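A short write-up of the structure that comes next.
One protein chain is absent from this view; the other protein chains keep their places.
We just call them A, B, C and D in the order they show up, numbering each chain from 1.
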Amino acid sequence: MARFLRNNEEKEGMPPGSLVFTGQQKVAEPQIRITTYDNSELKDEDIKKYQSITSHTSSDKVTWLNIDGVHDSSLIKTIGENFDLSLMALEDIQDTGQRPTIQEYQDYLFATMKVINTGSDEENVRAEQVSFILGDNYLITFKEQPSLIFEPVRKRLFKQKGKIRQKGPDYLFYTLLDCVLENYLKVIERIGERIEDIEEEVIADPKPEQLEEINFYRREIAYIRKSIRPAREIILKVNRIDSEYIDESTAPYLKDLTSMLEQSLDSLEIYKEILGDLFSTYNMSIGTRLNETMKFLTIFATIFIPLTFLAGIYGMNFEHIPELHYKHGYYVLLGLMGAIALVMLVYFKKKKWM
Amino acid sequence: MARFLRNNEEKEGMPPGSLVFTGQQKVAEPQIRITTYDNSELKDEDIKKYQSITSHTSSDKVTWLNIDGVHDSSLIKTIGENFDLSLMALEDIQDTGQRPTIQEYQDYLFATMKVINTGSDEENVRAEQVSFILGDNYLITFKEQPSLIFEPVRKRLFKQKGKIRQKGPDYLFYTLLDCVLENYLKVIERIGERIEDIEEEVIADPKPEQLEEINFYRREIAYIRKSIRPAREIILKVNRIDSEYIDESTAPYLKDLTSMLEQSLDSLEIYKEILGDLFSTYNMSIGTRLNETMKFLTIFATIFIPLTFLAGIYGMNFEHIPELHYKHGYYVLLGLMGAIALVMLVYFKKKKWM
Amino acid sequence: MARFLRNNEEKEGMPPGSLVFTGQQKVAEPQIRITTYDNSELKDEDIKKYQSITSHTSSDKVTWLNIDGVHDSSLIKTIGENFDLSLMALEDIQDTGQRPTIQEYQDYLFATMKVINTGSDEENVRAEQVSFILGDNYLITFKEQPSLIFEPVRKRLFKQKGKIRQKGPDYLFYTLLDCVLENYLKVIERIGERIEDIEEEVIADPKPEQLEEINFYRREIAYIRKSIRPAREIILKVNRIDSEYIDESTAPYLKDLTSMLEQSLDSLEIYKEILGDLFSTYNMSIGTRLNETMKFLTIFATIFIPLTFLAGIYGMNFEHIPELHYKHGYYVLLGLMGAIALVMLVYFKKKKWM
Amino acid sequence: MARFLRNNEEKEGMPPGSLVFTGQQKVAEPQIRITTYDNSELKDEDIKKYQSITSHTSSDKVTWLNIDGVHDSSLIKTIGENFDLSLMALEDIQDTGQRPTIQEYQDYLFATMKVINTGSDEENVRAEQVSFILGDNYLITFKEQPSLIFEPVRKRLFKQKGKIRQKGPDYLFYTLLDCVLENYLKVIERIGERIEDIEEEVIADPKPEQLEEINFYRREIAYIRKSIRPAREIILKVNRIDSEYIDESTAPYLKDLTSMLEQSLDSLEIYKEILGDLFSTYNMSIGTRLNETMKFLTIFATIFIPLTFLAGIYGMNFEHIPELHYKHGYYVLLGLMGAIALVMLVYFKKKKWM
Partner (left out) sequence: MARFLRNNEEKEGMPPGSLVFTGQQKVAEPQIRITTYDNSELKDEDIKKYQSITSHTSSDKVTWLNIDGVHDSSLIKTIGENFDLSLMALEDIQDTGQRPTIQEYQDYLFATMKVINTGSDEENVRAEQVSFILGDNYLITFKEQPSLIFEPVRKRLFKQKGKIRQKGPDYLFYTLLDCVLENYLKVIERIGERIEDIEEEVIADPKPEQLEEINFYRREIAYIRKSIRPAREIILKVNRIDSEYIDESTAPYLKDLTSMLEQSLDSLEIYKEILGDLFSTYNMSIGTRLNETMKFLTIFATIFIPLTFLAGIYGMNFEHIPELHYKHGYYVLLGLMGAIALVMLVYFKKKKWM
């Protein structure tokens, strides 16, 4: 199955705005959590059966609605109706294979981004879509499955009467974006460490497994780059947006995100280059090593060639080969052979062939 | 015949605006189909003999005129006269080898794009031109041959009293563009899956057929890139057009197309890179495999070289070679030879040459 | 002699605006042809001795003055005086090695472009300069030598009372530019066909001649790219010019040229890439082929090595080698040798080395 | 530990603006130094226990506060309160792994840059962060550890009643930026000299150590590029800033910095290219050298092959081999062997194989 481009054939022939889940279902039941807070109060509840938002929220508080699992089209639709969202946005939430995007609507801002999941060291990384809907006094987030990526923010909401509780949903949006970009840095750093390890291993002792790893990480980095590069446009657009749902005091925080993202992309670029260099270096080390072996064998054989020739000479059956009748002929010849071998060895040493 | 650049020598010396078909005729007779619809009614008819549009349409309905087959210059001309189209546009419809383009005229918008056709797995992909003329209350589409690419849209027109029936020809135009871009994603995904398969095969067991496939897909991807990259300009221009024949409510839909196209181009870029890497990997795997063989053979030969030398020694005809007269000389020598071979094997093993 | 950069040492130390021909003279005598036309009348004459333009033209007709051969400085000067042209422009006409350029003067537009000449298949392509001076009611064109590139336009002027006879010199300028860009497409297509042929040949049966051809076409494409890329700026500038000598009704035609040029450049880019890939593929095919040969020879030799060793054993002169006295010793040994050879062959086959 | 991307996991879950040091502590105690000066007076003092800035400065003098060591969050916080600095800026000062950045605040300009430290030749270079806060009449600089990079400026402040004493903190800022860019040039020059040396060595006598050095410097250059490229944006922004704390008379000095930085980046680009070329050249030299050896050995062996064959012929035990009974048969054969060897040598010489 193509990891780099996943088309949604399920949707063919449907009108734009049809709600169809096109990814791989990663959670049995969508998990819904509503957090409402203001400076003084915070309410955080898991909801089993989502019906309407009105019973859980009030207009003077910030509402954060988080849904883990986006395969349930009817749920998405209900939420869409509650918040009066465009069908286009709802469709994008369920189309998890698509490119990150950002769109301004009349009353809210819609953005999707990718989170990079790494399992154990052996597995491929996988990008998962996170969608944000930022309205006047609410923020809705959709993830493909429960994950801990937003937990630090939730903890901060709980633990302290800090800035986040005094500010609006735009600031919450910023802190969550910050989490997503942190995630990129973390994933890239982990891969980067492994790559720098491989580098040392390749120089010390090149092995075919390293080549496989090099190719593996080349794919990983191409995949991550493809997933996070569009985020650049999104962050840029968020920075440029002159919108009612982004408070002016949050703007400087948003600017900081660009720098974080650029750092991720710079590093990816460098690791890509390093892997290219590693491939060449590996290739060359292997070649050199093999050639050294061949050279040794060839030299070894070369030394015996004139000796065997000499033995052949005195194995001939001519009637008149005077040397054959010398008393010490045999020993003289053995001595000569040793001398020849020695001279050749010295010559090869001098030529630095050994 | 050059697939990457097809010049139309037929047209040399003709004034611009001469209607000459410059491609390869792919259909015996042009097939004409007129679909007129509004919110309540839909008429869909095949037309054998096209004379005039007036009998088939009415000004308060949307007219979609689709022609499959563009080799019949007189038909194109008649249509051009009916809709009062520029000769330049008509000429571009018949010049199927040209680059996708978009042009605003006074009363209509003219655009050409490429659809990618894939036959079976073995064949080359081929780009076919699709032309769009979007007027106030009509949309004309020209394809080189009948194909199913627009069928999903036609079905939607029939099946449901949905949005498409309530909107104008600009929305129809959008849904057809959407089909074209879907087509890109689909073709690229199919090629992508094959490439990712080849990747695994090359690592597992490199074979010359894979090399041919790698080169084949390199060409394919260059060809597809050439065909669809100009679409970027077209989509961008459609987005930017401030025109009477594109309704404001359709604009957000059009914006979505950019993202789809970028995804196609991103993926092509990655697959191009992967193929480049695959070429190197293949090259290297083949080289390594061959070298391993050569090394084995060389080691094999090397072991026999000193043994043969020893046999040569005792095949000499010196009168005084005392060993020859030892009772167990022969067996001692055979033992010695075995010992030498063993020592060499152990040495090579220890050196990791075997 | 450097084909990629030709400096005009003849001009060193001369003030800018000095009329000196710096190319290679390609025609004995400049050939002058004046074509004047309007909607109803056309006059076309070869002129032997150019003195003044006034006798040949009238202000209410379009005058097209074409000069083939630009080595005659005094002729260029006379024309310059007739039409009141800048010395800078005249200088550029004669400096045939320079980069295509466009310059707006008060009363006229001056542009130079390159035409690509291909002789037979074996020869290098050569770029020749074409200069255009587009005034209010005249167009002057200079070519380095007589060629048929503008003939289609001339024929059109003659044959038909078409659009070209109703429009001004700006439209004539457009049709000639169209000829030049057609010329690019034609040359690139011819080269492209050959490259696609080579591609098939390299895969089928790599030969050194192909390598030479690959390198040859690499140079050609670099040369063509260098010659036609600056045309992009020129076409762009022509499109953007808001000038009195370019009629508004001609503008859409000019826009079409950009698309033609982009197609040429796209194709060159692709052919460049293909040639790079071909080089690698050729390199690898040759290597593989040679290595297969070496492997065969090595295997062949390897099979004989233990056999020769055995023969050596029984050629030894030990007094006590019991096998030598067996009645069928010789035949047993021959059988053993055959068996050894067979086992090795089977082993190599099984290892897929043969 | 990843050198190219260092993530700060310590900060996870903390709100933006939390003061946490994320680097490696490089100094036991932060060293604080306050320099206040105007045209006539200069005071320079080391401060053990920083409490408040007011006792050390006066509003009509320029204050330069330099802190070496940024791990002490409480100190940073105190300074932030003294100068009324944003938490965002303070956080960036302690986050030493982040990308260089510049931010305009209401009352001050905040910028971070990297200084490149090289230990001895063997060690990796390491980038250290320098932060600048430029206010109306003060400049605060933070370095990760004491270093001599700003010493030239301090000396200038002391030694002479020059321009620097007459100008404001913006000019001081400029001279310090100048130091940082000088540092780049110096580091790159040192690396460049070594690279140009390696180049000569590789051509003269390729050795594996050189390959390691080539790979080492490739990494170094990637690392330096990553560290200093963002400075481009910073210098550009400083040039464009229309701010109250940058005096107009300082502006031309700032413009000069761009040129210095471009020179650094140009050189890095060239050295990167040279190292790539060197890698290929090394690879090829090694290959050529080895192949020459193999060719020699092969030729040597080849000469003995027909001779050994001849010896084998006359070692056969046929009853009737007339040559064996010739009186001078043995000597004739030896002569023949010598002749054959000679002919082969001459042939190989003529073919230029030796």
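As a convention for this text, a residue touches a chain if its C-beta (ideal position, glycine included) is under 8 Å from a C-beta of that chain, and two chains touch if they have at least 3 such contacts.
Just so it is clear, the model here is predicted, and its values are computed rather than measured.
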Which of these, D:P208, D:P306 or D:G335, touches the one chain of the complex that we don't see? D:P306
Since one chain has been left out of the picture, which residues of chain D touch it in the full complex? 151-152, 155-156, 160, 162-164, 174-175, 178, 182, 185-186, 188-189, 192-193, 196, 203, 252-253, 255-256, 259-260, 262-264, 266-267, 270-271, 273-274, 277, 280-281, 284, 287-288, 291, 294-295, 298-299, 301-302, 305-306, 308-309, 312-313, 315-321, 351, 353
Per the touch rule stated above, chain C touches the missing chain via residues 1-7, 9, 12-17, 86, 88, 98-99, 101, 103, 208, 211-212, 215, 218-219, 222, 226, 229-230, 279, 283, 286-287, 290, 293-294, 297-298, 300-301, 304, 307-308, 311-312, 314-317, 321, 323-330, 333-334
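Here, only the chains that are shown with their structure count from here on.
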Any idea if chain A and chain B meet via the same residues, over half in common, or different ones? different
Turn needed to bring chain A onto chain C - CA fit, degrees, nearest 5: 145
Between the Cα centroids of chain B and chain C the separation in whole angstrom comes to 26
Residues of chain C that touch two or more other chains sit at 315
